[in-house]
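Let me give you the structure first, and then I'll get to my questions.
Missing here is one protein chain; the remaining ones are kept as they sit in the complex.
Read from first to last, the chains carry the letters A and B; within each, the first residue is number 1.
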Amino acid sequence: MAVEETNSDNQKDAGDMPTNTQRPNHAKTVGKLVFVVVAMFGFGFALVPLYEVFCELTGINGKTSDTAAVYEPIEIDKTRTITVDFITRTNTGMPWEFKAVTKRVEINPGELSEVAFYVRNPASRDIIAQAIPSVSPGQAALYVNKTECFCFRHQPLKSGEEAVMPMVFYIDPQLPEDINYFTLQYTLYDITERVDEPVDVAMNSIQGR
Amino acid sequence: MATVTNTPADTHTADHGHDDHHHGAPKGILRWVLTTNHKDIGTLYLWFAFIMFLVGGAMAMVIRAELFQPGLQIVDPNFFNQMTTVHGLIMVFGAVMPAFTGLANWLVPMMIGAPDMALPRMNNWSFWILPFAFLILLSSLFLEGGGPNFGWTFYAPLSTTYSGDSTALFVFSVHIMGISSIMGAINVIVTILNMRAPGMTLMKMPMFVWTWLITAFLLIAVMPVLAAAVTMVLTDKFFGTSFFDAAGGGDPVMFQHIFWFFGHPEVYIMILPAFGIISQIVPTFSRKKLFGYASMVYATASIALLSFIVWAHHMFTTGMPVGAEMFFMFATMLISVPTGVKVFNWVATMWRGSLTFEIPMMFAIAFIVLFTIGGLSGLMLAITPVDFQYHDTYFVVAHFHYVLVTGAVFSIMAAVYYWLPKWTGKMFDVTLAKWHFWCSLISVNVLFFPMHFVGLAGMPRRIPDYALQFADFNKWISIGGFAFGLSQLIFLVLIVKACRKQGEPVTDQVWEGAEGLEWEIPSPAPYHTFDTPPVVK
Partner (left out) sequence: MDISGEKSVKSLKAVMGLLTLCVPFFSFAQSAAERSDLNLRRGVTDISDQVYGLHMLMFWICVVIAVIVFGVMFIAMLKHRKSKGHAPANFHENVKVEIAWTVVPFIILIVMAVPAASTLMDMEDVSKPDLSIEVTGSQWKWHYKYMDREVEFFSLLASQREQIENKFPKGENYLLEVDRPLVIPTGQKVRFLITSDDVIHSWWVPDFAVKKDANPGFINEAWTRVNEPGVYRGQCAELCGKDHGFMPIVVIAKEPAEFDRWIDEQERIAQEKRAEEERLLAMNMSKEELMASGEQIYNSVCAACHQPSGEGLPGAFPALKGSAFILNDRQGHIDVVVNGRAGTAMQAFSKQLSMSEIAAVVTYTRNAWGNNTDDLVQAKDVNDLIQGK
């Protein structure tokens, strides 16, 4: 690397070379870089929906779809029997009693099955709950199609009320060969303070058996 | 082989007034507050980083004192967690990153023949908001309930629903640090792209400039993602959103994906400039050109690109589909190829050179050996099935301290010793420097090497107390830690002496084998350099 003395003359000769006097140049570069910064900040937030899409495609976090599937009679795969366990939990601060009436089903892929969950609100206040599903192994979640589920909506119960909540689902026959057994968990959260709706919206289920 | 272009000190008195940052160094505190001179700002960054290194180091001393023996003796677990958290934050954002920015400020203009950074006023700002960020962070430690205690990785929901109110201050300070780094990075990129001297083509740039250019692009790509992550933590905690809360349809694991999408490139932000520094130092003291300059550039770029697709190797235990685990395992292993190329290139540069072992070279060689150890343990960590055993143990702590302390920090020390005579015009106290080197080298290994053993034996990280079988090694680790901490006081004395301009005057070239524009200007480097650009052939 060799360096030689320069003066203003050969600086002009090197007109196409960047020099320190070209400030507009800076503005342009800075503009582009600021755009990248803003875009990446946006991308940080865009990761949220991207993650959700990614999960829906790969079952990475074991969440089932939160919208109802439509059951079209499909061929039932009698050669396989899939065991599904149901487990229930309530989050901290959630006083409800929450039980799976059906603890386990054994069904063929493609077959429609109905299971039920029992809830009771023993607290002295009215409570709105939300059930969050989780499936393990996670990939199985992609093949659980619920045509009807209490988890699609909020579940309000007045003080002392109880209910049996149904869930109707079928398993997509595309379920990978190695999965013959999976677990579906529901966790109930108290979301009364998060939502404004009144508790007396009738629950779409059998009230007070 | 090179003729020296120097701008005599009196030429810019004539220039005075045509550009308002062209004035001599004024005296007093205002010089430092208002300065737009890249050398002043570089000095400020370096001093700030050093002070933060000592503050963060003091926290490490608290941690090691508590872990000296089993049982709780000095601090309570909550304060211990605050110490580990703030130690991490300070070392990453307050010590290593500002030190590299300081070096970039000092060296990039001098290496590419530019008179200053492209955006000097923004440069002033990007430094001066930094002390406030850390004042906010440190002051949160004194609030009721204490400062952040959820680890520097602030995993939700520990940092959201379950954290104290000081989280707001944590978020605010991280935002300021982020803005500071982004401004610094923009400045570096604009300077390198627009202000190179005539003839200084991209492929003629010194490796330090190259690695910083790539680092700066990484910074502007991922610091905004960190900003988004902390913003989501803030709104989840205080404004009722539920990005990371299952009750509202969120997912706590998503936080880790977003965080590590930032976090893994961040790791390379802290090591690429170190690669650049070593690539400057090794050729000088080997008296031989850097081996494989072009492959160094490509290796750096491919490390940077790969760093965007490996983030989930930090989260193998979160429960991923096996396909994803495979992908992230292979991608991570792939990074070792360009990293290996770099190490091989350094060794090849030394091979059949004419080696001398001045202090910067000693640090550089220590870097090559110890960073490689850290890199090899990183390769072990990439192997998913075994990572299930290593994850969140002291093995990981050993790994990242080898790459960050004996890697990044040693490279910064090497850089300081290498360029300090250029900055001050005087040779530093070599005896003290040798003491500093050997004390640091021995103690740092006593400190971090046994961590591999306790990690493999099953000691989780971030615990204030441990089972009895870990006691012997932890005692050694703590002794090494105290010794390493004390060794840095030697460095402090040395730097203070150097800043007082004590020592033998040095030549312009300083080191016999040194090449590059910065070695062709006078020592000490004048306040303004390259007011008229040199022509590089």
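By definition in this document, a contact is a pair of C-beta atoms (placed from the backbone, for glycine too) under 8 Å apart; a residue touches a chain by one contact, two chains touch by 3 or more.
Fair warning: this is a prediction, and the values are worked out from it, not measured in the lab.
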Task: For the chain that is not shown, enumerate the shown chains it touches in the whole assembly.
output: A, B
Query: Looking at A:Asn25, A:Thr147 or A:Gln185, which makes contact with the chain not pictured?
result: A:Gln185
Selected from B:Gly57, B:Gly102, B:Pro115 or B:Gly164 as touching the chain missing from the view: B:Gly164
Task: Taking the full complex into account, find the residue in A:Asn25, A:Thr58 or A:Asn91 that is in contact with the omitted chain.
output: A:Asn91
Query: Among B:Leu34, B:Val62, B:Leu355 or B:Ile442, which one is in touch with the chain left out?
result: B:Leu355
Query: Quick one: which of B:Pro131, B:Gly151, B:Gly485 or B:Pro522 touches the chain that's been left out?
result: B:Gly151
Message: Using the document's definition of touch, tell me which of B:Lys289, B:Lys434, B:Arg500 or B:Lys537 contacts the absent chain.
response: B:Lys289
Message: Please output the residues of chain A touching the missing chain, sorted low to high.
response: 61-63, 83, 85, 87, 89-95, 120-124, 132, 134-137, 159-160, 178-183, 185, 187, 189-190
Statement: Listed in rising order, the chain B residues that touch the chain left out are 70-73, 76-78, 81, 143-146, 149-151, 155, 157-158, 161-162, 164-166, 245-247, 251-253, 286-295, 317-319, 322, 325-326, 329-330, 333-334, 336-337, 340-341, 343-344, 347-357, 365, 368-369, 372-373, 376-377, 379-380, 383-386, 388-389, 391-393, 453, 456-458, 460-470, 472-473
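Note that in this section only the chains that are shown with their structure count from here on.
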- request: Return the distance between the CA-based centres of chain A and chain B, expressed in whole Å.
  value: 37
- line: Given the complex, residues on chain A that touch chain B span 1-8, 10-11, 14, 17-20, 22, 25-26, 29-30, 33-34, 36-45, 47-48, 51, 55, 58-63, 66, 91, 130, 132, 136, 138-139, 187, 189, 191, 194
- prompt: Along chain B, where are the residues that touch chain A in the complex?
  reply: 1-5, 113-116, 118-119, 182, 185-186, 189-190, 193-199, 204, 220-229, 231-232, 240, 243, 246-249, 251, 253-254, 257-258, 261-262, 319-321, 323-324, 515-517, 520, 532-537
